[in-house]
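For this depiction, one protein chain was excluded, whereas all remaining protein chains were kept in their positions.
Let's look at subunit A:
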């Protein structure tokens, strides 16, 4: 593992490239891990239409991750490529949001996780599309269109299921309560985020919260769902401190490349 990804490295010494590398991992890893999570529905979704739609979202996210991690590898300049970053890092090297790695459980959790993530993702990409780094701005501009659709879709599902049958409402409310503690992390920046914002590479995480919150509150109100009063907010994903869920996900996602390095077909 490169020294750049060691969490023990003092952040104040990060070079401009190291800040960019870390920023790209954070964006790319969230897309990759959620993309893999969503792909787990392939062949198992409640209806054929949902199955195809979920697979499309997964493919969009994994496609975005390919671009972000490809650029990260290029910036790192250590001979790794996007595949090496995706399939040859251990859990501690991943920089995704904890929200992204949460298990699918039932369809309500999947849909709620997608909505909470999409609403943040759309805000983030709007900021990244204005990045001072044209490579970042270009990828963000492409991803924005895909994510605008993801958000449209997850909003419709949250409203339809929240304001649906007593069963669907109860499951959506339970999903919201379960996932809410993971909605603080996207907006808590650290020294790397501050350096990235200072350089104009990426938006300040805290600046994304008002837009996210307004959208989430409006949609949840329409969905007749109640925001949890309090929550013990959890974070750590963006600095490599993950839950058990990520290790299990990686065990499946990385199996082939770990067991048969450089296998092609």
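Basically, a contact is a pair of C-beta atoms (placed from the backbone, for glycine too) under 8 Å apart; a residue touches a chain by one contact, two chains touch by 3 or more; residues count from 1.
Everything below uses one rule, namely that contacts and distances are computed from a predicted model.
S.K.: Tell me the UniProt protein name of the chain this structure doesn't show, selecting from "Branched-chain amino acid ABC transporter permease", "Multiple sugar transport system substrate-binding protein", "Sarcosine oxidase subunit beta family protein" or "Ring-1,2-phenylacetyl-CoA epoxidase subunit PaaB".
M.R.: Missing chain, UniProt protein name: "Ring-1,2-phenylacetyl-CoA epoxidase subunit PaaB".
S.K.: Give the residue, chosen from A:17, A:90 or A:152, that touches the chain omitted from the document.
M.R.: Checking the options A:17, A:90 or A:152, the one contacting the hidden chain is A:152.
S.K.: Would you write out the residues of subunit A that touch the absent chain, in ascending order?
M.R.: Considering the whole complex, subunit A reaches the absent chain at 47-50, 52-53, 56, 149, 152-153, 156-157, 160.
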